[in-house]
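With one protein chain held back, the other chains of the complex are shown just where they sit.
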Amino acid sequence: MRVSNFFTNFAASTIDGLTQGSIYALVALGYTLVYGVLRLINFAHSEIFMIGTFATVGVITALGISTPLSGIALVGFLLLAAVVAASASGVSAVILERVAYRPLRRRGATTLAALISAIGASLFLQQLVSLRFPDTLSTTRVMNKTIYATIGTGLIRADKVLVFFGSIFMMLLLDRLVRSTRFGRAIRATAQSADTATLMGVNIDRVVMLTFLIGGAMAGIGGMLYVIFFEATSFFVGFVLGIKAFTAAVLGGIGNLRGALLGGLLLGLIQEYVGSVLGAQWKDVVAFAVLVLVLMFRPTGLLGESLSKARA
Amino acid sequence: MSEDSLLALRGVTMRFGGLTAVNSLDLEVRRGEIVAVIGPNGAGKTTVFNMVTGVYTPTSGDIVFDGNRINGTRPDLVTKLGLARTFQNIRLFDNMTALDNVMVGTHARHTSSVVGAILGLRRHRAEEREGRQTAYRLLHFVGIQGRGGTVARNLPYGDQRRLEIARALGTGPQLLLLDEPAAGMNPSEKASLAELIRNIRDSGVTVLLIEHDMTLVMGISDRIAVLDFGQKIADGPPAEVRDNPDVVRAYLGEASSAS
Partner (left out) sequence: MNPKRPLRGWTAPRAGSVDRMAARWRALPRWLRWVGYLAIFVFAISLPNIPNLGDVMTPGSSWQRVLFYPISVYVLLALGLNVVVGYAGLLDLGYVAFFAIGAYSMAILGGKYGWGFWEVLPVGVGLAMLAGLLLGSPTLRLRGDYLAIVTLGFGEMIRETANNLNYLGGPRGLANIPPPPSIGHISFLQFSILDPKPYYYLLVAVIAVVIIMLKRLERSRVGRSWTAIREDEDAAQLMGVPTLKFKLWAFTVGAAVGGAGGVIFASGNNAIQPTDFPFILSATILAAVVLGGAGNIPGVILGAFLVAWLPEAARGFDQYRVLVFGGSLVVLMIFRPQGLWPSKIRAEELAEGEGGIDRLGAEVGTVRAQSGALDG
């Protein structure tokens, strides 16, 4: 345990924390959206993310990329991968909802029963992928990880910049969507009161489907960024990251979209800072500890608002 | 505040956000009384019960029970102090037998716990015995003896209401709060309920009830408090209240018949 490491590596921790944290934030959006609308913890959301990573690997393989891209090719790849990953994850999420949750909703099952179903679905998806891909998959580097600047021991690298700003961009997009479109309003109305929303002509099933679609798409893009950054994935990649993303959602205030962003970034930073002192192998424990502590002492999270309130 | 005041609400207000459910209520229940709280729907009656039993904490004012200020006290502790209630929508433990339901009530007075149960300690066995006897006695008292072994959700409606009362009595209360005990009953059941309530009072338990049925209320109450929009608009013996113009006005348009 070296406290001095904290200071020496402060810049690096900050940069890396923000980078990782933005992936958490993207995935956290899915949890927070579904929770805001259905009061359900979509345990299988972690596998939706995982599917996004595999979809990205698929694109890389299909395009036969063997050397890092740049310029137009890179942009093209990013757009394509984003669309593919978002679609793969989004569609998977919608199917998941249809198969594992909707029947329960129809029968008025308790949300705990839905959670169990979610766990089952999560395990199922994990193992389904593992049948085909039992080992870790590595990919070739798709972009040059040029270092733009160094601050202390921290490197401001192209991929980190992409991940961070890419996530922020997606979140701004989502924020816009929820605030200014009909869909967004429908989502917020449903989150506040499904009964009233129905009376206003909102099709709840449609809203739920949309919520899963959007949340899934965000996770898919998170998956794409993950693969670009880590250059590897496995069927199990969703488990821990999913818990962390959920932690981020709770930390920021479950049901609160901005909370997801704040929570994600904050969690990323906390992990890195504590990790620099205790050692990298403790990062996961730190994340779990944050989860346990937040739920113990401040379950409403930092921002505490819910999706139902006017400001998403 | 008289010596035999058991429950006193002084200036009690309950606000939920912008909505004031109960506004500066003064209410007193003396030992041995049967007091009824009536008023149109939405007048805040059940909210009063919820505040008294610790479910809500009053926004302001004092609730004093048996000399103790009980604002915001945890519900199970309030029950241990001697206050028990029934519910507007029956809330029995549906999958437990009638006897077990009442026994849960008796457990409020017990202390034996996991260790006692596992080891079969003497106090545990004594409390079990006592609880069971009390439960049988109470089932008899409310008139559903012989139904002890029936699962609560299989009981006919009237018996369920009685069971709820038995369960509440199991806690050994000084004050019993009944929330619309006659709802859904036919006239003969109501008559029998009236007698039960009198028997309860005669056994030493003070009664505070919320009720819509005027015949019942007029027939058994010593005093009636009338609430409208969260405020008390009348408080006195039945005859007085019945002729009170404010009360009549509050009920204007409402069927104030014995339904």
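Read from first to last, the chains carry the letters A and B; within each, the first residue is number 1.
Keep in mind that, in the parts below, contacts are C-beta pairs under 8 Å (C-beta built on N, C-alpha and C of every residue); 3 or more make two chains touch, one makes a residue touch a chain.
For clarity, every value in this text was computed on a predicted model and none was experimentally measured.
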item	value
Touching the absent chain when the full complex is considered, from B:4, B:26, B:62 or B:94	B:94
Residue of B:8, B:29, B:43 or B:224 in touch with the missing chain, whole complex considered	B:43
Option touching the unshown chain, where B:23, B:53 or B:221 are the choices	B:53
Chain A residues that touch the omitted chain in the full complex	36-41, 99-100, 103-105, 107-117, 119-128, 130-131, 190-198, 204-205, 208, 239-240, 243, 246-247, 279, 281-282, 284-285, 288-289, 291-292, 295-297, 299, 306, 308
Residue numbers in chain B that touch the chain omitted from display	16-19, 21, 41-47, 49-50, 53, 55-56, 74-76, 79-80, 84-85, 87-96, 100, 103-105, 107-110, 112-114, 116-118, 120, 124, 127-128, 131, 153, 160, 167-168, 170-171, 179
